[in-house]
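Here is the structure we will look at, set down as structure tokens.
One protein chain is absent from this view; the other protein chains keep their places.
Moving on to subunit A:
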Amino acid sequence: MSDAKLTFPHPPARPNQPVDFSNIVVPKAGLLPVPPLDLAPQDAQPFARGLIRVMDDTGTPVGPWAEYLGEMPADDLRKGLRDMLKMRAIDRRMQNAQRQGKTSFYMQSTGEEAIGCAFQRQLQQGDMNFPTYRQQILLVAADYPLEPMLGQLYSNDLDPLEGRQLPIMHSARDYGYFSVSGNLGTQYVQAVGWAMACALRGDGKIAAAWIGDGATASNDFHSAMLSASVYQPPVVLNIVNNQWAISTYTGVAAGKSETYAARALGYGVPALRVDGNDFLAVSAVSRWAIERARKGFGPVAIEWFTYRAAAHSSSDDPSAYRPKDEAQAWPLGDPVDRLKAHLIDRGEWSEERHVQAGAELLDEVTQVQKQVEAHGTLVNPQPASPTAIFNGVYADMPEHLRRQRQEMGY
């Protein structure tokens, strides 16, 4: 007989069970102070285990982080709100286009828009994001034009990647968006390398690494945290904890550890945990973390606490593994609704303007979508020339690829 027994983490609720978020502790807004920029890992415990929140239940900014942020210009907040609504319009149109067979695949970011949106607005030209597939909002917030963005999703002749990549695996160097790879975690350590190059070349720029909660289990999460700790480059290590990795509950990636932010402390990387659906909290902490990195105080990790409201991808049906109404019950609410409430509270927005903005943006996206679809879709393919297969494998085409291209008939 043995007393040894395995545990297998389970989500609090499965389909047809009542939603249960009693395990989620939501502290009041405004409780945590703003640490000094040179915050040491051993002093980061309260930030890594707590939850930085700025907006209270009525949308009013409160506490030291609200003070640190100052009153953000209403125009900036309206821009943020419009970017998030634009992302929702893109998600809606493109999810639809996938259902119509016009594109092979799509991934929405519903509920997570505030994180990339507010973060991107704190970056400077020349800083580089190393995104996952669920940070398209970084492109929207960087004012990346819709034509190449949708062109990539349709793999048509507007696709800057000439049809080589699966939809949503964007690459936009000039907009600070590193080439997305299908292999999870790999970009996390590459971001640290990029940041080391920033420091070695003294260009004053920083790198931002992005990873989901599930992929923190990958080897390269460890590789990145350790490398960042050893060499202290200017990198912000973002962890987007949306509670789900496809069908796998976040507890399977986390084990018995407390928070993902706390995990960084073990590497000697200071970390903060933040309400990812609070646009003002994301803005404030992003500003702090980016300034810390740029001023040479080393890496910092941020766990953005949020919820994946939509399906994992167009190939996924979440009703098979979680309650249907879980997203509506998420204790941190919806990032768009919360920023909207704040702006209305400030007298800078209204229900009418919100409805109108949503309709305008949907119209704008629909218009661009039509133009882009005229350049080809999956049902009416007009891809780049098949010779694009052979270009760019190497800087110069070697003889064996030239022969294979000729064999293909070109």
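To be clear about the criterion, a contact is a pair of C-beta atoms (placed from the backbone, for glycine too) under 8 Å apart; a residue touches a chain by one contact, two chains touch by 3 or more; residues count from 1.
Heads up, the rule we're going with is that contacts and distances are computed from a predicted model.
Among the names given as "Energy-coupling factor transport system ATP-binding protein", "3-methyl-2-oxobutanoate dehydrogenase (2-methylpropanoyl-transferring)", "pre-crRNA processing endonuclease" or "Cytochrome D ubiquinol oxidase subunit II", UniProt records the absent chain under the name "3-methyl-2-oxobutanoate dehydrogenase (2-methylpropanoyl-transferring)". Summary of contacts with the chain left out: across A:60, A:104 or A:181, the touching residue is A:181. Across A:55, A:198 or A:378, the residue that sits in touch with the chain not pictured is A:198.
Of the options A:14, A:99, A:173 or A:295, the residue whose C-beta touches the omitted chain is A:173. Shown as candidates are A:34, A:87, A:114 or A:161; the residue that touches the absent chain is A:161. Interface with the hidden chain, as seen from subunit A, comprises residues 128, 130, 160-162, 164-165, 169, 171-173, 178-179, 181-183, 186, 189-198, 200-201, 207, 219-220, 222-224, 226-227, 230, 392-395, 398-400.
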